[in-house]
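These notes are about the structure you will find just below.
With one protein chain removed, the remaining protein chains of the complex are shown where they sit.
Chain nomenclature is as follows: A and B, assigned in order of appearance, with residue numbering initiated at 1 for each chain independently.
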Amino acid sequence: MHRRMNLLMFSGEYDKAMAGLILANTAKELDVEVTMFFAFWGLFLVRDPEKLSLEDKSLYERMFALLTPRGPEQLPMSRMNFAGFGKHMLEEMLKDDEAPRLIHFLKGARKKNIKFYACKLSVEVMGFKQEEFLPEVEIIDAKSYLNDALDSDMQLFI
Amino acid sequence: MHRRMNLLMFSGEYDKAMAGLILANTAKELDVEVTMFFAFWGLFLVRDPEKLSLEDKSLYERMFALLTPRGPEQLPMSRMNFAGFGKHMLEEMLKDDEAPRLIHFLKGARKKNIKFYACKLSVEVMGFKQEEFLPEVEIIDAKSYLNDALDSDMQLFI
Partner (left out) sequence: MHRRMNLLMFSGEYDKAMAGLILANTAKELDVEVTMFFAFWGLFLVRDPEKLSLEDKSLYERMFALLTPRGPEQLPMSRMNFAGFGKHMLEEMLKDDEAPRLIHFLKGARKKNIKFYACKLSVEVMGFKQEEFLPEVEIIDAKSYLNDALDSDMQLFI
């Protein structure tokens, strides 16, 4: 039987998203089944940058959709953000080491069939529509997340 | 035998407190036993907003008691706080969806007999008294937390 890892992606920050995606990709190489459950700010990572819908949204939901990051490139750092300079520095350092960047880790995870789930309550409260996310994203509720997490060999809140 | 979930509530932020309490309430509906261990800033969530004691406290402890949040309503957001506007926006969005607010999730957890533990060392260092917390809160040490956590099916640091 496969070992299983469940990641609750809460924070929606560039560096934490990278940590989660590196773990997810590496786990897949070890033949570990991986579930990523995106909730709250974590949803920003799996927004499709090309698909913004403002229809059927309240004023707050429209403001929220416009003011928050759309996809991996727009996520801020959890620290040393320095108005974007810290992220630029990290990306230059990644390039120097020929290490992949966040978009590459995200691409890798999508290719490797890592399960992407979005938290139903977060999606509803923030007013997002299914079609605003990457096509791999499936919307599930907290019960489904918990059943998956409780049956996994490890769980992290990132 | 019941499955068990153990949450270490460290951050004391509105959105993370909500994440933890939604998981706790949902787990209870699945008949999972839930322990919440409040440490450091996490203690702010289980302070009783009505009960502030300044007696037998050092100068720093008094300053700390007065400057830090008392109960769920006063917790800041982990991001997009914008001097309170982000929280206001989130609360309006919750209202629009007829979703419960943080105080309701806290009330639900207290009714459902979710175990509330406070970290003894944090309580002592911050100078809090037992009577400043919600009556459900029991003060335990890190050893008791660890024994509970190690025997649980999942543990998160929130």
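Note that in this section a contact is a pair of C-beta atoms (placed from the backbone, for glycine too) under 8 Å apart; a residue touches a chain by one contact, two chains touch by 3 or more.
Computed from a predicted model, the values in this text were never measured in an experiment.
Within subunit B, the residues in touch with the undisplayed chain are 8, 10-12, 39-41, 58, 60-61, 63-64, 68, 121, 124-127, 142-143, 146-147, 149-150, 152, 155-157. The chain not shown here touches subunit A at positions 3, 5, 15-16, 19, 22-23, 26-27, 29-30, 32, 78-80, 89-90, 92-94, 96-97, 99, 153-158.
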